[in-house]
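Remarks on the structure that follows.
The complex appears here without one of its protein chains, the remainder shown in place.
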Amino acid sequence: MRIQALLILVALLAPPLSPARAADDAEVKRGGYLAIASDCTACHTAPGGQPMAGGLRMASPLGTIVSTNISPSQEHGIGRYSFAQFDRAVRHGIRGDGARLYPAMPYTAYAKLTDQDMLALYAYFMTAVRPVETSPEHTRLPFPFNMRLSMAGWNILFLDSGTFVSDPKHTSEWNRGAYLVQGAAHCGSCHTPRGFLMQEKSGQPMAGSALGGWFAPNITSDAISGIGGWSVEELTTYLRTGHAPGKAQAAGPMAEAIDASLRHMNEADLRAIAVYLKSVAPVRNSADSRPAFAWGTAGDDLPSIRGVGLPGNLDEMTGPQLYDAHCASCHQSQGQGSFDGALPSLFHNAALGRSRADNLVMVILNGLRRHPDVNMPAFGHALSDIQLATLSNYLTSKWGNPQTQITAKEIGTLRAGGAPSPLLLLARGGMLLIAILLIVALVWWQYRRLSKRQPQAIDPAHTPGE
Amino acid sequence: MTTPSSEESLPFPPTSGHQDKTWTVARRALLGGLLATSTLAVITWAAPTPSPTPERGAFIALSSLLVGRQTLDPGQAARLFDALLQDDPAFSQKTAGLLSFINARLIAPLELQRLLDAENSPFATLPRIIVTAWCLGIVGTGDKARCLAFETALNAIIVADVLRPPTYAYGGYGSWAAPPRTVSTQAAGSIGKLPGSHAERITHG
Partner (left out) sequence: MADQAADFIVIGSGIMGSLVARRLAESGASVLILEAGPRVTRGELVARFRNSPRRSDWMSPYPPSPWAPHPVYKPQDNGYLVQAGPYPYPAEYIRQVGGTTWHWAAHAWRNVPNDFRIKSLYDVGIDWPFSYDELEPFYQQAEELMGVSGAPNTGSPRAKPFPMEPVAEPFAMRRIRERLAGSFDVVSNTTARNSRSYDGRPPCCGNNSCQPICPIDAQYHGGIAAASAEAAGAKLLPDANVFRLEHDTAGRIVAAHYFDPDKGAHRVTGGTFIVAANGIESPRLMLLSASDKYPAGLANSSDMMGRNLMDHPSTSLTFDAEDALWLGRGPQSPSSINTMRDGTFRPDHAPYRLDFTNISRVDNATRALISAGIYGPEFEKRLRQTAAHEMNVKTVLEVLPHPDRRVTLSDQKDAMGLRKPQVHYAIDDYTRRGSASGKRDFQRIADLMGGTNLRFSKDGDYANNQHICGTMSMGNDPRTSVCDGYGRAHDHENLFFASTGVLPTSGTCNSTENGVAVALRSVHHILGAVAPVAARNAVSL
């Protein structure tokens, strides 16, 4: 594993090779590894579908985006792409035909990939991925987002096209982690808050962001709001298995990222990611008073409801009654989980300790699936919004952060897939407004460019231990 | 074993004298129960559980003797006592009476039912009612039966190192294929090893 890491490092430091030369097996293999690290399959393989054939429907705040066929099919995929076209698509968000990609494709992160890695990725896609001769349906976003040209303006504003440059002030492990986090693993795509125009906010990397009902938590080094209280070993275990005992379990999109990508990465890379994340500038959420994993102790209220009949109207069931009916079978009477750790405890569990209940409610609504056959069933069909609000509020007060409360109305919103983007409402209000916004934004960008000459991405602005 | 001050609070101070085997067993059991009473009186009869009364103390002492445990959960004791009293307004008097009877005759728990039955004692039905309440969590019979404890019924606690109460997951898929973690079937006092189990709360004598 160390040798592999070393080879990658050597590759990183080597001068760019000519795209014309033939790929060798090692390069294809490395490209395959990068494709996994980049989690291409997460979006470009539909459930039960052919690898890289696209067709996954992704709900975005702007509408449903359908992923494309990126297998090397001449007709339906990227088989005719030259390396230059491939590179433009992956690192610049410009399709082979010149059309702009929506930033659902994390090209703003992939822009960090080195030339060598791009060559390896290209070699892998062209030689090792099986061509699939089908085309998924086209993405049809509502006006004005159906005009892909609008993305050109967006790219001017938010695409940072410099590749990763390592920082000699840090260890090679840290640099490897930074490269993976900012580039292939595109952690910020979910974990960095997005601005009004859906761009990642450059000032608060990894500070947490809402995402289709889920909340990608703050993974800065802050000891309270972030992962400062996690050891590198715990983070590494979590990235590999989705479970760090006494800390958290991965669910939703993070479980998918672990299943499709992170668990296939080598230990050295996962460790490098952990080391780097531990150095990301801390961002504190003022609502947080202690780490999400640090709440709660064993204890139960079940004896108090024994001998008490259920109410005629099941929406009037109490928190302990709902817990008894739906949760206790697995999480046990005191919330302690099973003796073997297979069924997690509810105290010292980040899902119940955050200052917002989104992820807790989303897990209850949709269940949790993770390799290898971790399966918490979904309860969305079994619980009304009122019941779920009672239950969630009971769970957080009993075993989690008692300040974290949620209403039935908010649960209805989560059940419907999260809050819609204000951008959509605004955009539907008229192109005029959009035009004004773009002008304002362009002026702001000009101002920023003049006031800040250095391309920000090349500057590793993080100071460890901050 | 008990301090003078706590003995003063005992509802039924043991008489001294006999040293035969029956007495020894009974005295141990009784003292155990009384110790529990006095300890509870000092430590755990706090709000929100009702304040201790001689009646409740007698119930705990008798319960302790019948179920063979020196420490019993005060909250559960209160719930069971209230329910038993609701079913039988004379429950307190009967409890006190049976405790006196045991005390006076120095009866070992294992001999108690046989003796009560042989003598057609008016207390003959009482031990089963109390042990059913503690060990199955059930008070009352027929249509009036109700379950006041399930996870914390003593029969669940007694085997908690090996078994979960029905409906509670044993563990992850296939975890039951391994041999039981406790091999001893008589490991009284071995309870409390299961992380977070009720046994942590109800300590064992």
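Which chain is which? They are A and B, in the order written, and residues in each are numbered from 1.
Just so it is clear, contacts are C-beta pairs under 8 Å (C-beta built on N, C-alpha and C of every residue); 3 or more make two chains touch, one makes a residue touch a chain.
On a predicted model such as this, the values are computed, not experimentally measured, just so you know.
> For the full complex, which residue in A:E200, A:D324, A:D358 or A:D385 touches the chain that was left out?
The one listed residue touching the chain not shown is A:D324.
> Just name the one of B:V67, B:L84 or B:L99 that touches the chain not displayed here.
Missing-chain contact among the listed residues: B:V67.
> Which parts of chain B are in contact with the chain that was left out?
Within chain B, the residues that touch the unshown chain are 25, 29, 65-69, 108-110, 112-114, 117, 127-128, 131-132, 135-136, 138, 140-143, 145-147, 150-151, 155-156, 158-159, 162-164, 166-180, 183, 185-188.
> Name, in rising order, the residues on chain A that touch the hidden chain in the full complex.
Residues 302, 305-310, 314, 321-322, 324-326, 329-330, 338, 342-343, 369, 373, 375-378, 381-382 of chain A touch the chain absent from view.
Just so it is clear, only the chains that are shown with their structure count from here on.
> Compute the distance, rounded to whole Å, between the mean C-alpha positions of chain A and chain B.
Centre-to-centre distance between chain A and chain B: 54 Å.
> In their shared complex, at which residues does chain B touch chain A?
Its residues touching chain A are 75-76, 79, 83, 137, 139, 146-152, 164, 167-173, 175, 194-198, 200.
> Residue numbers of chain A touching chain B in their complex, please.
Listed in rising order, the residues are 298, 300, 302-303, 306-307, 328-330, 332-343, 345, 373.
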